[in-house]
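What follows is a short report on a single structure.
Note that this complex is displayed minus one protein chain, with the remaining chains in position.
Think of it as A, B and C in the order they're written, each chain with its own count starting at 1.
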Amino acid sequence: MAEIETENKIKSEEYFVNMGPQHPAAHGVLRLILTIDGETIVNVDPDLGYIHRSIEKMCERDSYQQIVHLTDRMDYLSSHINNEAVCLAVEKGLQLEIPDRVKVIRTILSELTRLASHQLWWGVMGMDVGALTTYFYAFRDREMINDIFEETCGARLTMNYNIPGGLMYDIHPNFVKRVKEFVAHFKTKLPEYDRLLSGNIIFINRTKGVGVLSREDAISFGVSGPVARGSGFASDVRKRHPYSAYDRVSFKEIVMNEGDTLARYKVRILEMWESLSIIEQLIDNIPEGDHLVPTKAVIKLPKGEFYQRVETARGELGVYINSDGNKNPYRVKFRSPGFSNLSALNHVAKGGKIGDLVSIMASFDFVIPDIDR
Amino acid sequence: MSNEELIKLIDTWGFTLQTTEEGTEFLTFTVRKEDLHEFCRKLKADPATHFDLLFCVTGMDWGNELGVIYHLASTDLKHEIVVKVMTADRETPELDTVCDIWRTAEFHEMEVFDFFGIRFKGHPNLKRLFLTPDWDGYPLRKDYVDEANMVIK
Amino acid sequence: MGIDEKKRFLDQYQGSGMEYDLPKDFPGKVIPGGNGGNIVVTALDSVINWGRSNSLWPLYFGTSCCAIEMMQTGASKHDFSRFGFEVARPSPRQADLIIIAGTIVNKMAPVLRRLYDQMAEPKYVIAMGACAISGGPFYYNSYSVVKGADHVIPVDVYIPGCPPRPEALLEGLILLQKKIKTEHAKTKVNPIDGFDEGTL
Partner (left out) sequence: MGYEAIVVFILAGVVLVAGANFLSNLISPKSDNKQKQEPVECGVETIGPTWVQFKVGYYLFAILFLIFDIEVAFLVPWAVVFKDLGTVALIEILIFLAILGLGLLYAWKKGALRWE
């Protein structure tokens, strides 16, 4: 029997809920003002700035070496890649020729950073969707990468190992051995990640067909990184504009066309395999050479604009330096991947449930200081 | 499409432009304030150029003019250009919005308004995104002074 | 100058009437803070303090990079649940401790103050990382960073580092436990009462 439509359909008003600065699913201090009707989301209006530390204003008064130290506080999960972006931009300005050894080491460390970031993302995505064990599995493996970073770069998270002109000092003698150990260990653990979460029916129901972003919208919103590649928009900077040693390694760019949360999840998991294979291709033949091209103490970029983009774990980070020839830049702008991805959140989350918004945000993998700068 | 062909094609559109390539790696167009919106719409609509990706919007303060620099790319034709636009009026700077052409501009223009004070005509809800609504002054301008918070070194 | 001339100013006596003997050239002004320490603790107090110090529930409050190190400390290798901190609560009503992991920005300061006020007594605050102590790398030339979280709420333990290692955070947590163990229910003053924000 058909569902009898009650005459006086009880009208429910929309109201506002703060998915506010201090919220477990906000991955930091992102405030989303949700207009909701019951459980369905009518509108998502982000209110940013709760971790805006005015990095771009500081860069206008800092020397180029000092800017490098600020960038890894921006997207702290791909801190090495951010540093590399600024160093490459400065080296492009100075037309410095970087020895091969530096390029290969930078690429290996970038891929290790990407792995560490994807591990944390995987652990926290599981936790957001309700599976707490993924957090402990992911952080157990992440500790191994942190030990490698600590031994070579001296810091676990914000490692300022890159300076314009190369690396601060050479790699640790048993860096190669430990990286090989880690790669062998993690190759046995990554299938464990798949067994733990990817096949779980609850997880699939929570993510399949949730938050679909079509390819045209992905381009129109300027989305980049695994979020774009999950919607069929191949935007990998490592392929389109290869930098450091990415032109001499062969790796597959993973692109999926479904565009839903599960596709973004799969893209990142497969990207971890690609990162492992890149490290394997490079770790055995690190060319000899010095680890630094000495530059003048006070770096002065010639007059002009320099734009360098790199592929961080979250997407394309672009460093735009407009220099007028003296020791600190005239204007520095960081094209942050998180900020453009956030512009697509409202379009994707509209009409879904609040629970879907949590899994969508986990699949977008926001790092809020990267958005607020 | 190479830069020369782009320059030739865009010249046929009849906008008053300055095109330069020195000092930057991109082909840069400086367009007038009035026909910014029309120029951008043509850039995206014309199948020969089809700039469908706006990947970077930078607010700029060149000393006496305020302006915005748009980095545009075409995903299928694989070429990139930079469009610059300036406005000399520092009290109430006003530019056309491009968020009806590229959806991401909505957020980026809010950011430029927040830090430079450039209002965008036609923007759906132009508000301060990062700073508190009652923040006076626009921090990224060169003449911004704030002794209360800033410890200058 | 030997240690005894410039008497090290270690403990702030609170409410027990002892005068602070400040060294002559002490630069700053003493803001009475903390819950009073180093007082003889009665049997009942030691039981209460034992219970309280070993079951502090931190609040989910990570603003930036230090939050990652706090998560590392919460994970399996540097497990802080060995000291009773495991249950991290999202809502301030059920939390005893705020670990300010990251930078406090002007827009975030009222939020932090409101969260602190909404927590149930007795509550404690750990300022983790250089940003929470003094604005850290963002002290100079930044128009939006609060130069230190103790301009917003009274802090009990400061943990330097950018970000501090998990072991440093654990040491800070144990230090807080030691501090709680010396509390005295009778003279315990809510740290917010004598608190003033101080200038920049």
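Keep this in mind: contacts are C-beta pairs under 8 Å (C-beta built on N, C-alpha and C of every residue); 3 or more make two chains touch, one makes a residue touch a chain.
Everything quoted here is computed from the prediction, not taken from an experiment.
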Going by the whole complex, the chain not shown touches A, C
Which of these touches the unseen chain: A:39, A:192, A:216 or A:290?
-> A:39
For chain C, enumerate the residues touching the unshown chain of the complex.
-> 48, 91-93, 111-115, 117-118, 120-122, 185, 188, 190, 192-193
Logged for chain A, residues touching the omitted partner chain are 1, 3-4, 10-13, 15-23, 26, 31, 33, 37-40
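One rule holds for everything that comes next: only the chains that are shown with their structure count from here on.
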Chain pair showing more contacts of the two, A-C and B-C = A-C
Whole-Å gap separating chain B and chain C, where each centre is the average of the chain's CA atoms | 45
On chain B, where are the residues touching two or more other chains?
-> 130-132, 139, 152-153
Two or more other chains are touched by the chain A residues 49, 52, 54, 57, 61
Contact set on chain A toward chain C in their complex = 20-24, 28-29, 49-55, 57-58, 61-62, 69-70, 73, 76-77, 120, 135-136, 139-140, 142-143, 146, 156-158, 368-369
Touching residues (chain side chain A, partner chain B) in the complex = 46-49, 52, 54, 56-57, 61, 217, 219-224, 233, 235, 240, 303-307, 316, 318, 320, 322, 331, 333, 335, 339-340, 342-344, 347, 372
In their shared complex, at which residues does chain B touch chain C?
-> 130-132, 139, 144, 146, 148-153
